[in-house]
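Every protein chain except one is present and positioned as in the full complex.
Entry: subunit A
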Amino acid sequence: MIAINEIFVVAFALIGAFFSIVAALGLIRLPDIYTRAHAASKSATLGVMSILISVIIFFVTEEGLFSSRTFLGILFVLTTAPIGSHLIARAAYYSDVPLWKGSVQDDLSKNKEHVMPKKRVNRDN
């Protein structure tokens, strides 16, 4: 007989591993850095989260101890992963990394004009 908690542990671990593989495949397949940031931020977050959830369920049911550090790990991954990918995309954009074949580029036309002079001012100082 397979207990129901084992089903949950295995399911969450498999889902997490699968989404991690998808994130890695996305890094290989997608064309430019911005679309890669999509794959890295979303799939990796959910992958790591469900692996950690499976760890929590396993230790609660098998050993009877609730590891609060794993729970904190989920919270930290959830809060820091989007900010990391946002900062990487932003740094890439302002170092003039080109988009793949973007159809609409508002940022390029409007905001860059008024950020670039500030950059120059900073360089002079």
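Throughout what follows, a contact is a pair of C-beta atoms (placed from the backbone, for glycine too) under 8 Å apart; a residue touches a chain by one contact, two chains touch by 3 or more; residues count from 1.
Keep this in mind: contacts and distances are computed from a predicted model.
Chemist: Just to verify: the chain that's not displayed, which of "Non essential component of Na+/H+ antiporter", "Cytochrome ubiquinol oxidase subunit I", "Acyl-CoA dehydrogenase" or "Hydrogensulfite reductase alpha subunit" does UniProt list as its protein name?
Modeler: Protein name of the absent chain (UniProt record): "Non essential component of Na+/H+ antiporter".
Chemist: Even though one chain is hidden, which residues of subunit A still touch it in the full complex?
Modeler: So the residues of subunit A touching the missing chain come out as 19, 22, 25-26, 29-32, 34-35, 37-39, 41-43, 45-46, 79, 81-83, 85-86, 89-90, 93, 99-108, 110-111, 114.
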